[in-house]
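To keep things clear, I will list the structure first and then write my remarks on it.
Just one protein chain is left out here, and the rest sit where they should.
Then we have chain A:
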Amino acid sequence: MASKFWTQGGSDTEEEETDIEDEIENGGAGETTAAAAGSRYLQTNASDSDDSDGQKRVVRSAKDKRFEEMASTVDQMKNAMKINDWVSLQESFDKINKQLEKVMRVTESDRVPNLYIKCLVMLEDFLAEALANKEAKKKMSSSNHKALNAMKQKLKKNNKQYEELINKYRENPESEEEKFEDEDEDESGSELEDPSQIAAESSDEDDEGEDMDDDDADGAWEKKLSKKEKLMDREFKKDPSEITWDTVNKKFKEVVAARGRKGTGKFEQVEQLTFLTKVAKTPAQKLEILFSVISAQFDVNPGLSGHMPINVWKKCVQNMLVILDILVQYPNIVVDDMVEPDENETQKGADYDGTIRVWGNLVAFLERIDNEFFKSLQCIDPHTREYVERLRDEPLFLVLAQNVQEYLERIGDLKSAAKVALRRVELVYYKPQEVYDAMRKLAELSEDGEKDGDETKVEETRGTSAFVVTPELVSRKPTFPENSRALMDILVTLIYKSGDERTKARAMLCDIYHHALFDEFSIARDLLLMSHLQDNIQHMDVSTQILFNRAMAQVGLCAFRVGLIAEGHGCLSELYSGGRVKELLAQGVSQSRYHEKTPEQERLERRRQMPYHMHINLELLEAVHLICAMLLEVPNMAANSLDAKRKVISKTFRRLLEVSERQPFTGPPENVRDHVMAATRALCKGDSQKAFDIINSLDVWKLLRNRESVLEMLKAKIKEEALRTYLFTYCSSYDTLGLDQLTRMFDLSDAQIHSIVSKMLVNEELHASWDQPTRCIIFHDVEYSRLQALAFQLTEKLSILAESNERAVEARTGGGGLDLPLRRRDNQEYAAGTAGGGGGRWPDLSYGQGRQGSSGRAAYTGGGRPLALGQASRDRSGQSRGYSGRAGSGMRGSQMDASARMVSLNRGVRG
């Protein structure tokens, strides 16, 4: 039925339908269903007029038609205003906006029609009126009230675009209201800047590059800014002689007060303040304003994780230098952040004799600048040119730091000077001599060129209007000593003298790192051990811990380079024990399979990453660690082949070896790990040449400065360990072994072999003796009797028992004697001594007989007993006997590892 009806009516309403469609096209798209009734009315209204104009459609231009439409909407709005109908007013407003778009499209001009502006003004007035009339507002229906509020928002947002035009329009008909309105609009306009726009602006700023003061691209605030500028210029420029300290101070206070407010544009503020520096009347005032400029520049930084725009950073540095200029020029000005200075302190002119206190903290600013530099390096992709460009700014900072430090030293603030010195140290400590030289050269070269440019730029910005002209007193060029060591020494000495705890610790770590970088292992080690840093590093902050890890890694590499394998392994094994090297060195985020990080943690971790140019090459580190482990572990495994579990030197290495042995097919080595494993296999057979060849084929060696000598050392070490491994493995097969044969096999000199073998004999690793006349090693076949083996086992059990006894006493007496751990360690050492001494540790000898006997006993005791005996004939051997002893010794082993990790540095050179 319905369809029938519709089809019938179809022809009748066709025309109307098309009209309605047209209408919808015109304006109705944005209308909400909630306001359906109103829209209906409007539509019909509109279509009416449309219809009536329908005849003339051919005659009139499209432009006129649109204007017509608009006018009618305005009429509607007027009507709605009369009856105070905000709902329909809102709809009409939406409609008129749509229409405006079309009008603009048709007229193809940027000019907004006057009609529209007039309408806006009208609306605004009405809105203000409605808002003012509280009585009426209360009486409104809820939908009406809602519409009023919505309208208020919309209008504000909308009007912002046409501010100027509105103002112009207002100026013409009603000029007396101007001031108030102007203010109002400013406020509202900036307040409602939506975030996307701000983002767009700031991103624009980022892209903009060098000069952002005179030419800005974006619309909204730029116009406002120019207006402000105009305003200021009006205030100051028109009569330079009239500008007093008071006016500047007032304006300054005003601008500073606006800081941090919601509507305050950050760049704008920087601009305003920069302008104010030009008109500052006294040096102290200029200084004060400059401090504010820098703070404002810091504010520009979009977030905690993002970095400050580079050009702003550079400006910041320049401003700092100007501050220093002023401070140097007027030594009576004191910068202080402890006391709130007098309100009119800065009024005192340049000729004032007494001290002028200005609020500010140079060190904090400097540290902030450094942090921003660091952050920018973290954020920039290290493989781009941008990164390199950014790195070139380093000398700039170093100049600043140097100057600040000099200034602080001059005024006797050594503690702060130490802090600044630490910042400098942290920029230098990781640089090898080559890099340092390069930086020096760069600083010398580029500074010359750049300085001119900078100066002119500074000159430009300052313009002729700067009242307080500051000559460049502080040098703009860094002075570097020839040698980075010399620089480090100077800075570090200062820090040690007057730094606080953390500064000293960090400086110490940097110092250690630097020494290690320069292959001065013993100095680095002594510093590390003397400072006792490893004892309390757990209590320090994370970034210091990272620095500690870096220093340890570098000391490890250094030990390896100078041929101290055991020490190198001692330093590095800790890093590799957890498989989180990247995380420990802050050189990348390691993904853990078992433990999901929260986004918060991840962000924190990302924030403490090291910039790329400070990284320690992880491949090299891994190679060194594994090679050290290999050189120590292979002979050790050969020596203790009977009991593989005992005396593990490097668990990591053992695990890797197990994995590689489990592989059914071993392909040619690809990564560092494969290479070392392949070398290990060769070394296990005593094939030193092959092992060395494999190691040599690693391409990380090209990262070493003294590659040749290191490889030479490595070759010698591999030969030596191959010899030791061979002797351990095959000593049982020989009665005697000729020195000459060994010389031939391992390509070592007689003296070397003699010394290696003798050392093994002395350490009781090898049970043999030299037979000098025949140049032979005579092996003694030493094998323990079962009784001796059992005695060993018993002593071990006893020591475990004694240990747990001690622990029990400790728990009973409430934690205690300092001598306990010491004694325990002695026990371990003793146990280890008895274990290692023989070169063969008895594995768990099967208790064949004893067990049988006792189990037999169990069986028999059940028998033939009288009533009394018969019951509960459980033998002791039947008790469940957890093998606590084993577990205990395992634990002990790990303890020993832990205690030995740092001490291993102490021990003499092995091999």
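Operating definition for what follows: a residue touches a chain if its C-beta (ideal position, glycine included) is under 8 Å from a C-beta of that chain, and two chains touch if they have at least 3 such contacts; residues count from 1.
In this text, contacts and distances are computed from a predicted model.
A.B. asks: Tell me the UniProt protein name of the chain this structure doesn't show, selecting from "Putative methyltransferase-like protein 5", "Serine palmitoyltransferase 1", "Glucosidase 2 subunit beta" or "Eukaryotic translation initiation factor 3 subunit H".
C.D. replies: "Eukaryotic translation initiation factor 3 subunit H"
A.B. asks: With respect to the chain omitted from the figure, which of A:A128, A:V388, A:L703 or A:A808 is a touching residue?
C.D. replies: The single option touching the absent chain is A:A808.
A.B. asks: Based on the whole complex, identify which of A:A71, A:C379, A:L442 or A:L790 touches the chain you can't see.
C.D. replies: If we include the chain that is not displayed, A:L790 is the one touching it.
A.B. asks: In the whole complex, not just what's shown, which of A:A486, A:V542, A:L703 or A:L798 touches the removed chain?
C.D. replies: Checking the options A:A486, A:V542, A:L703 or A:L798, the one contacting the hidden chain is A:L798.
A.B. asks: Provide the residue numbers of chain A that touch the chain removed from this figure.
C.D. replies: The list for chain A reads 785-787, 790-791, 793-794, 797-798, 800-801, 804-805, 807-808, 811-812, 847, 849-850, 853-854, 856-857, 859-877, 879, 881-885, 888.
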